[in-house]
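Just one protein chain is left out here, and the rest sit where they should.
Per-chain numbering from 1; labels A, B and C assigned in written order.
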Amino acid sequence: MKIQYKPKRNLLQTILHSEIMQGMAFTLRMLFSKPITRQYPQEKPDIKLGFRGQHALVRDEETGQSKCVACMRCVTVCPSRCIHIRFHEDEDTGSRVVDSYDIEALRCVYCGFCVEVCPVNAVVLTEMYEYAAYDRESIFFNQERLLANWDAFAEMKGAAIKNYVNPFWRPRGIPESRLPAAKRLDVPEEWTIEGQVVGNLVKREQ
Amino acid sequence: MESMEIAEKLQDHFSEEVLDICDFHGQVGVVVKRERIVDILRWLRDSPEIKMDHFMDLCGVDNKKRQGKNLLRLEVVYNLYSIPLRHSIRIRAQVPENDASIDTSTDLWCGASWHERECYDLMGISFNDHPNMRRVLLPDDWSGHPLRKEYPLKGREEWSGLEKLKHKVVKLQEFGLSDGTLRTKAERSQTKGNEKS
Amino acid sequence: MHVLIILIEILVLFAVIMLHVAYATYFERKIIGHMQVRMGPMRIGWHGLLQPIADGIKSFFKEDIVPEQADVVTFRAAPIICLTAMLTSLAVLPFAKGWVLANINIGLLFLFAMSSLSSYGVILAGWASNSKYTFLGGLRSMAQVISYEVAMGLSLVGVMMLSGTLNLTKIVEVQGGSFGGMYIFPQIIAFFVFFIAMLAETNRVPFDLPEAETELVSGYATEYSGMRYAIFFMAEYIGMMVMASIGTICFLGGWNGPFEVTIFPPFWFVVKVYAFMFVFIWIRATLPRYRYDQLMTIGWKLLIPLALGNIVLTGFIKAFTG
Partner (left out) sequence: MTRPITKTVNVPVADGDGERYTLKMGPQHPATHGVLRVDLELDGETIIKCSPHVGYLHRGFDKIAENRTYAQSLILTDRLDYIAAMANNVGYCVAVEKLLGISVPLRAKYIRTIVCEMSRIASHLLWLATHALDIGAMTVFLYCFREREVLLDLFEELCGARLTFSYPRIGGVRQDVTKNFVDVLQRFVADFPMHIEEYETLIDTNRIWLKRTVGIGVLSASEALELGLTGACLRGSGVDYDIRKHRPYDAYDLVDFEVPISDDGDIYARYRCRMEELHQSGRIIQQCIDQLPPGSIISEDAPDLVMPLHGQRKVEAGSSSYGTGLIRLLEEKEHFPVGDIYVSTEVPKGELGFYFISDGSGRPYRMHMRSPSFIHISALPALAEGSMIADLIANIGTLDVVLGECDR
């Protein structure tokens, strides 16, 4: 497709500066329009579900500890290699016990892969985004810090934390059969395959 | 024209040069010797039924850990495309390790200039008669070519300017502008110690 | 005693003008902000009303950096030259009948002299900083001032011919008796030339080449910081005000208005000056920037011939109508 140019201005338009006047009229009109500025610290942005913010380890309501089973999937998948887990195997049961769970948040690229691969929904990227600090130590998260982060997040969410489902825990549009048991959470209908949005043309055909 | 046909034509034309033709997912690569690479490219660009006028990509490959017959240590890969005729071909010119050089294609496409500089910079293949054969992405005083397979991922040594920078940090400390926490890699690993286990 | 009164007058004028300059920056930021669907300063005071004061205090306490290789004396003097020249020109401006510090007979010429002088400050700043961006900015400014000074002077010749005087107070008085009470009607071509030359003289968009941010970083002021940078800023805004005042006096009938405001005689003068300022800002929010050679072309090939033609035309009309 060849580009169509607007016609050249004629002599009268040149003398009257018509195109400049149009521009001026437009900016004048915008002078009285409503500004779109958000006065940030007073006016917080509306953070969407599944925002990739501060890391946290979900506190299990029953045990009061993290749900992590030390499967090391997050450590393996982490592209920036910022998760460090140390664990030992319990001699009686043979299950793994997490000794330490550290996330170097300054190395993290917030890709969300760790949340996605976690089979038990232990690690999560919360919707908290205001955690700037003056020293590196306070952005190095160990297990306690991570659990505390979850508590802070739970407090922010209030009662809604009961049914909190992150789109990284239970991706929208993925059949349950393709998820591990712990990820088969109850979700709004919109997230399931049955409730997915389809185009108008497709709808008409059905 | 199908890419395979072009490759066969190329083989007819430069039977001495073409070593191998390989096909993968419909993309045809022609392995050639490096000596007449400019002639091959010129023929591909200028012959009326092929008309490879768009120089898509050039990159160097280190074949050290790769198996295949006719492969020398290094390789320069040219990806060409014909905009009017909509077909593409890949030329893989073999370059030996001891004389890592090949003729430049900037006479044909001057846009190849920076591709070749990048290839020289990262892979260490120099291009004869290139008008400006210098490093492009790395600093001029860099040693080594990072994309060679023997080059370690984290680099060989500390950056040479680090000592100077440390000196500066010490100086800044006098004004209370820094806490002097700049450490070399060795020092860092010392402090981390067990963490890495 | 007389000297003391004049000194007090000067002080009052200085204070008033400085306050105006401070709030002119606020005015500009607010207007441009709203034109760009944002809000402008909002933090300090109600809707950012104290922002200019905070800016002033901040720049006053900031470190005054002098580049190592700079010509220190000239570097330090340059902003002061700018500011002094601009402040001096305020002396001859009649804000209302009798509200003028120095009612001299060559007021218009004096204004031209002073505004040219202030460009020395810019050129010296560009040269003394010993940086290429500032140097280019200084050069551009020099060329711009020289070419647009001519166009501006010529555009005002028509006004002088009509009024028969260079005294600014008299120009306003004579103007009051003309058609519509404003010279803009008989001198529309001159006004057009004057308006464009005015934008160029004050380095405003679309002629802000000496400080073109995206080309020369900040032009002649690149190496300046702290108070000295603020002084350049002040000089620029006073320059804007002076130019707007000249426009008001020569074309819009000065302090004359549809009705008299007895409580505050300069009311109409201030309104007109701020209308000019608003147009300055409005243009800044709308137009892109000319290239350096295009600016020269407009100056020499369009404005000067137009101004000369206007002089001839005015002369003919004056000769035939008496």
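Convention: contacts are C-beta pairs under 8 Å (C-beta built on N, C-alpha and C of every residue); 3 or more make two chains touch, one makes a residue touch a chain.
Fair warning: this is a prediction, and the values are worked out from it, not measured in the lab.
Asker: Touch partners of the unshown chain, restricted to the chains that are shown, please.
Answerer: A, B, C
Asker: Touching the hidden chain in the full complex, which residues of chain B are there? Just list them.
Answerer: 22, 24-25, 27, 29, 53-57, 59, 61-62, 65-67, 77, 79, 83, 86, 88, 90, 106-115, 118, 122, 131-132, 135-139, 146-147, 151, 153
Asker: Residues on chain C that touch the omitted chain in the whole complex?
Answerer: Within chain C, the residues that touch the unshown chain are 32, 35-38, 132-133, 136, 205-206, 208-209, 212-217, 284-294.
Asker: Hey, which chain A residues sit against the chain that's not shown?
Answerer: These residues touch the chain not displayed: 1-3, 5-6, 9, 14, 17, 19-20, 22-23, 26-27, 30, 36, 48, 50-52, 69-73, 75-77, 79-80, 96, 109-113, 116-117, 119-120, 125, 167-168, 171-175, 178-182, 190-191, 193, 196-202.
Operating definition for what follows: only the chains that are shown with their structure count from here on.
Asker: For this assembly, give the contact graph shape among line, ring, star, complete and other.
Answerer: Per interface graph, the chains form some other shape.
Asker: Where the centres are mean C-alpha positions, what is the separation of chain B from chain C, in Å?
Answerer: Spacing between the chain centres: roughly 58 Å.
Asker: Return the distance between the CA-based centres of chain A and chain B, expressed in whole Å.
Answerer: 37
Asker: In whole angstrom, what separates the CA-based centres of chain A and chain C?
Answerer: Between these chains, centre-to-centre, one finds 52 Å.
Asker: Two or more other chains in contact with one residue: find those residues in chain C.
Answerer: Within chain C, no residue contacts more than one other chain.
Asker: Which positions in chain A touch two or more other chains at once?
Answerer: none
Asker: Across the complex, what residues on chain C touch chain A?
Answerer: Within the complex, chain C touches chain A at residues 31, 33-39, 42, 282-283, 285-287.
Asker: Over in the complex, which chain A residues touch chain C? Could you list them?
Answerer: 20, 23-24, 26-28, 30-37, 39
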